[in-house]
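Coming up: chain A.
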Amino acid sequence: MEAVIAIAIGVLFASGVWLILRPRTFQVIIGLLLISYAVNLFIFIMGRLNVNKPPLTLEKSVDAGLFADPVTQALVLTAIVIGFATTALYLVLLLTSRGLTGTDHVDGKEPRQ
Partner candidate 1 sequence: MKRWLPTPLISLTLLLLWLMLNQTLALAHVLLGAIIAVAVPLLIAPLRPTPVKVSRPLTVIRLTMYSLIEILRSCFNVCWLILLRSDRLNTQFIRIPLDLRDPHGLAVLACIINSTPGTVWVEIIPGSSDLALHVFDLHDADWWVNMIKTKLEQPLIEIFEQEKA
Partner candidate 2 sequence: MLLLILTLIPFIGCFLAALLPVNARNREAWLSAAIALVGLIIIGSLFPQINNGEVVRYQIDWMPEYGLNLVLRMDGLAWLFCMLIIGIFLLVVVYARYYMSPEDPVPRFFSFLLAFMGSMLGVVLSGNLIQLVMFWELTSLSSFLLIGYWHHRAEARRGARMAFTVTATGGLCLLAGVLMLGHIIGSYDLDVVLASGETLREHAWYVPTLILIALGALTKSAQFPFHFWLPHAMAAPTPVSAYLHSATMVKAGVFLLMRLWPVLSGTPEWTWIIGGAGVCTLMIGSFIAIFQHDLKGLLAYSTISHLGLITALLGIGTPLAMVAAIFHTLNHATFKASLFMAAGIIDHESGTRDMRQLRGLGKLMPYTSTLAIVASAAMAGVPFLNGFLSKEMFFAETLLVGSNSNWWMPLAAITMGIFSVVYSLRFIHVFFGEPATDLPKTPHEPPRWMRFPVEVLVVFCLVVGIIPGLSVGPLLHNSVQSVLGEQTPYYSLALWHGFNLPLLMSFIALGGGVLLYTILRSRFNLPQRTRAPVLYRFSGKEAYESTMLELRSAASRLEKLLGTRRLQPQLVLLVSVCLGAAVAAAVSVPQVWAALEPSTPHIPFSVLWLIGGACAVAAAWQAKYHRLAALALVGGTGLVVCLTFLWLSAPDLALTQLMVETVTTVLILLGLRWLPPRLLSIEQDRAEAVLTRTRRSRDFILAVAAGLAMAAISYLVLMLPAGAGIGGFFLERSLSEGGGSNVVNVLLVDFRGFDTMGEIAVLGIVALTVYGLLRRFRPAPESMARPPQQTNLIDPAAQQTPAEQAETGYMMVPGVYLRLLLPMILVVSLYFFMRGHNLPGGGFVAGLVFSVGIIIQYMLAGTLWVESRLHLQPHRWLALGLVVAVVTGLGAWAVGYPFLTSHTAHFTLPLLGELHMPSAFFFDLGVFCVVVGATMLILTALAHQSIRSHRLPLAATEAAGAAEKEEN
């Protein structure tokens, strides 16, 4: 399971990196989405893998070993929200750029031919 998730993070990150290095804004936004998946998963697994141990402490006496690390989950939640916000911002920015500069190249102008 560890290997699978590690490779998964690697694949997502690699795809994202490949995309953000592309010249078209839409590629970049998709890349940023993929990178944020990878990063969120990465933060998440810092609390290690816990199957069926959701951090819901229904009783007052708690054995911390029986629950997944809640901290990384809280961090990921914040990261998801911020990632969503920045995606929205970049999307609108790329639309504006397309409108104002007439191209969807990330530099706002086509590379010289």
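Per the selection procedure, all candidates are chains of the complex that A comes from, given by their letters.
We adopt the following convention: contacts are C-beta pairs under 8 Å (C-beta built on N, C-alpha and C of every residue); 3 or more make two chains touch, one makes a residue touch a chain; residues count from 1.
Keep in mind the model is a prediction, meaning the values are calculated, not measured.
Peer 1: Quick check: counting C-beta contacts as defined, which of 1 or 2 touches chain A in this complex?
Peer 2: Result: candidate 2 touches chain A.
Peer 1: Taking the complex as given, what residues does chain A use to touch candidate 2?
Peer 2: 1-24, 26-27, 29-31, 33-34, 37-38, 40-42, 44-60, 62, 64, 67-71, 73-74, 76-78, 80-82, 84-89, 91-96, 98-100, 102, 104, 106-107, 110-111, 113
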